[in-house]
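In this view, the complex is presented without one of its protein chains, the others remaining in place.
Showing chain A:
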């Protein structure tokens, strides 16, 4: 504790504390975890903002993400190149949004991005089918999958374009208080 760490400058830590929901200790711990993922890639000294990215395959093996059915989508939606390779800033961003201190509205925005597999800003039937398959280990028959997705769109679609925009999604979320605790 105190000012003995040499990984970040004080200004960098202040910037992180202002822009994310983490405290100083949590940011240093996150850096430790990030470094553990790829010790040869990630430098210990971040004072001059090195530009290194940890590949997707290493990140989705973290114990916190390993059992999450959407781990690939989550990591992809936080990466700038869309391929899932995260720099440290993106890594911190991902965990900041997923933490319990982030407000629900922010999580809803990112959840929409995660469920949106083809990245067209709408949840169409194919997106919902892929979501359902991830959640049920692909053990439902294709007819059942179709039926469920059609019903879901029918229930939540308010503007009648047979796909869910963010407004439809958000409206449904406000009626679900257990969302993303």
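Some points to look at:
The rule is short, and it goes like this: a residue touches a chain if its C-beta (ideal position, glycine included) is under 8 Å from a C-beta of that chain, and two chains touch if they have at least 3 such contacts; residues count from 1.
Quick note on the criterion: contacts and distances are computed from a predicted model.
One chain of the complex is hidden; its UniProt record names it "Transmembrane channel-like protein", one of "Transmembrane channel-like protein", "Bromodomain associated domain-containing protein", "histidine kinase" or "Signal peptidase complex catalytic subunit SEC11".
For the options A:44, A:57, A:83 or A:106, the residue in contact with the chain missing from this view is A:106.
Although one chain is not displayed, chain A still touches it through residues 14-21, 23-25, 63-64, 66-69, 78, 80, 89-90, 92-93, 96, 98, 103, 105-106, 109-110, 115, 128, 131-132, 135-137, 139-140, 144, 148-149, 151-153, 155-156, 169, 172-173, 175-181.
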